[in-house]
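See structure below.
Missing here: one protein chain of the complex. Every other protein chain is in place.
As written, the chains take the letters A, B and C, and residue 1 is the first residue of each chain.
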Amino acid sequence: MSTETLAQIVATVGKEIADAHRGEGKVADYIPALARVDANRFGLAVITCDGQMAEYGDAWLPFSIQSISKVFTLTMALQRMGESLWVRVGREPSGSRFNSIVQLEAEGGVPRNPFINAGAIVVTDAVLAGRTPGEAVDDIRDTLRRLAGADTIDVDKEVATSEAATGYRNYSLANFMKGFDNLHSPVEDVLQTYFHQCSLRITCRQLARAGLFLANEGVDPLTGEVVISPEHARRINAIMMTCGHYDASGEFAFQVGLPGKSGVGGGILTIVPDVAAVAVWSPGLNAVGNSQVGTLALERLAARMRWSVF
Amino acid sequence: MSTETLAQIVATVGKEIADAHRGEGKVADYIPALARVDANRFGLAVITCDGQMAEYGDAWLPFSIQSISKVFTLTMALQRMGESLWVRVGREPSGSRFNSIVQLEAEGGVPRNPFINAGAIVVTDAVLAGRTPGEAVDDIRDTLRRLAGADTIDVDKEVATSEAATGYRNYSLANFMKGFDNLHSPVEDVLQTYFHQCSLRITCRQLARAGLFLANEGVDPLTGEVVISPEHARRINAIMMTCGHYDASGEFAFQVGLPGKSGVGGGILTIVPDVAAVAVWSPGLNAVGNSQVGTLALERLAARMRWSVF
Amino acid sequence: MSTETLAQIVATVGKEIADAHRGEGKVADYIPALARVDANRFGLAVITCDGQMAEYGDAWLPFSIQSISKVFTLTMALQRMGESLWVRVGREPSGSRFNSIVQLEAEGGVPRNPFINAGAIVVTDAVLAGRTPGEAVDDIRDTLRRLAGADTIDVDKEVATSEAATGYRNYSLANFMKGFDNLHSPVEDVLQTYFHQCSLRITCRQLARAGLFLANEGVDPLTGEVVISPEHARRINAIMMTCGHYDASGEFAFQVGLPGKSGVGGGILTIVPDVAAVAVWSPGLNAVGNSQVGTLALERLAARMRWSVF
Partner (left out) sequence: MSTETLAQIVATVGKEIADAHRGEGKVADYIPALARVDANRFGLAVITCDGQMAEYGDAWLPFSIQSISKVFTLTMALQRMGESLWVRVGREPSGSRFNSIVQLEAEGGVPRNPFINAGAIVVTDAVLAGRTPGEAVDDIRDTLRRLAGADTIDVDKEVATSEAATGYRNYSLANFMKGFDNLHSPVEDVLQTYFHQCSLRITCRQLARAGLFLANEGVDPLTGEVVISPEHARRINAIMMTCGHYDASGEFAFQVGLPGKSGVGGGILTIVPDVAAVAVWSPGLNAVGNSQVGTLALERLAARMRWSVF
């Protein structure tokens, strides 16, 4: 590493990328509340296992967490169910689009991994565990708040309502799995929980902080909280590496070389094992649905920090 | 044809088949109201274009029409929409199981034909046409009553309720197509209508009578009512021939050699173009989901009457 | 039927269609010998079970039989193997394109029916039965000659060579099935036989004559030769009805209402059970790969003769 400080590098990379690429990509427009987001926003936050923080730009602005929430519900489901979760959802790349139903039919209602929509819905059902959607959503929100050390994280009700109103494919997937007995709670309860978890608003600062335990073998390095076992932390990182970016997971593995999970809100959470957690946000998406400018920023930062695992 | 009368042949064939095979097959048990049906029931009814009727056994007993209803909703949808229906549903054999979703994904939410579940749900949406489910169900029921000349045809509410409670795959299919904008009414309205149409109870006598217009180029030969155009009657018959029995349509075409449509309640409606309509009922199903004894009876009757078109 | 003679109707329909549509469609161009065929050719021939013949246009000109040969190899395979053939190839519509390999993988190397390419290759392997390709091709040619009463039927070597040189998909299908042990002879032998059978040249007159046994329960009505059992004749007709035109089989069933088999050379053989066999030829193909003008002619002729079975 150079003699530059982390803060200097984050600031430099953030500025370079923002100056050259700000506003690139296409903001998700399948629901109005996402379509309204300013395409020029760009935030970047890093927090290291030894407590250094560095950020650039709109790292203090909340955005819609969307599929990145799947990392945290997977954490919660593994806390509750341990290895028995894997009977209900696989751990391999799917090779299909995030919302494909074909593979589900071929494999009897067991989704390929926890990050495609079908798998994430099973995971949410495991987190729900017979509770009401309200209780489960509070639990997910409170878990994120605790991990992030931030009381302001909350559900955007408008987004949740819009997700439910347009979420036909998710209803299709959920009913399909229910027909295979792979959801235990009623479909409506599972999906309401799912739509609300995806509608949580979080900042880059908070997101990096919340994911830090994954960089430290499951233990929050700043509080000492044992969030999850080292094996489960390693498992989640491996799944983020191989399945974290839909049908561009291989590309992200090459470009950034780190476990990551993106969301359609334009955020990406990336783990630098043993070192740090990084969150980036820029609303414009690339052709495969990941934040275009965010991916570029992570690629540049990983290169500068020599963080790629490859 | 032989010098035996039709009535004699129907009686002979009915008795031969019933004596040798009564009770064979496996009664559908996915909902209690169907599972309770006496496996030994067997009814057969023929009505010719010149008004002869002949029957054997339990031809007077009502049974659950199930998928045979798809013939009549298809008729109604063609009355309403004409050829424009085919933009929303295909007319080719599917080569997949009745409830497969794979083909739907590959073909953008347009089901392969009106007799697989996905296609029938689109057809029901076309019949619904913005009305309430109650209005549409009354319309379907009244259409069947009028065609059958029978006021007793009615919905079995217990069956309809059970269908809705266990119909996850149909909810999955419907939501999937809704996501492709191929359903116009709300999913719940379409499926409530669909589940009710499948829960209509009808006798063999009534069913043969109701389908007679398909043997006579769309015109009820006994009342003169123009139900549908000759082209549409021919179209429906062709679809019954190529797609009427899920993934055993080719087998039925060989065995019986006539257009037909089966239902999981154990009924089969068969058309002898220019000659007659035939309905058979025996609750036990064969391995591919068609009435086992019913298929045997139709095969024997078609052979004796030299009705096979091949 | 009208008081017009068959010959008059054939002449009228032939002329009407030829005048209005001659040259329509797109001539197959995947091999030079087919691409060179004059798009304006149009032939139509009918032969009835009681020996009447009627024809129009280029019914005396030989064309490439292509997939229509599958009807005759299926006949030969059933002669040799009887019902045991169905262990190796199914009898249901495929719902996929003629050269799809997807279904083969899902179903363990057993093709859905004898008219998709994979199924026809299995049938050819059954006809080959351990002989050399030369012996088998001679046998197929001689069978056609005998059925057609025509010594001039022969293989177009240039077409056979071109088919082999460009037949990668067929090599793929054949090797795929060989890997499942569903071909007994070497792949190269099976495909050489297959490519040669498809390269036979035949006229409409000859083709209608050769298929006449299928209109008469398996017995050639003019010579009395028992070609095949009544059950097998019925089976072949049923398969022609449900699977004879790739993914437009349902459409042909509606338009013409008769069992038929088309070939990419622009020919179609159609059976009018108990009545006649009809062959039509016009090289231009429609969007689904069947002779465009040929299909129109059959539709018109079937309507005029009231031959549709629906």
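One rule holds for everything that comes next: contacts are C-beta pairs under 8 Å (C-beta built on N, C-alpha and C of every residue); 3 or more make two chains touch, one makes a residue touch a chain.
It should be emphasised that the depicted structure is a prediction, and the values quoted were computed from it without experimental measurement.
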Full-assembly contacts of the left-out chain, visible side only, are chains A, C
Absent-chain contact - pick from C:F176, C:F195 or C:W281
C:F176
Out of A:P32, A:G108, A:G149 or A:G250, which is the one that touches the chain we can't see?
A:G250
Please identify which residue in C:S64, C:S100 or C:S282 touches the non-displayed chain.
C:S100
From the list A:H21, A:R91 or A:R146, which touches the chain that is not on show?
A:R91
Omitted-chain footprint on subunit A covers residues 90-96, 103, 112-113, 233-235, 237-239, 241-243, 247-251, 253-254, 257, 259, 273, 308-310
Hey, which subunit C residues sit against the chain that's not shown?
100-102, 105-106, 168-169, 171-176, 178-179, 187
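Methods note: only the chains that are shown with their structure count from here on.
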Indicate which of the five shapes (line, ring, star, complete, other) describes how the chains touch one another.
line
Starting from the mean Cα coordinates of subunit A and subunit B, work out the distance between those two points in Å.
48
Inter-centroid spacing, subunit C versus subunit A (mean Cα positions, whole Å)
56
Two-or-more-chain contact residues of subunit B, please, as numbers and ranges.
none
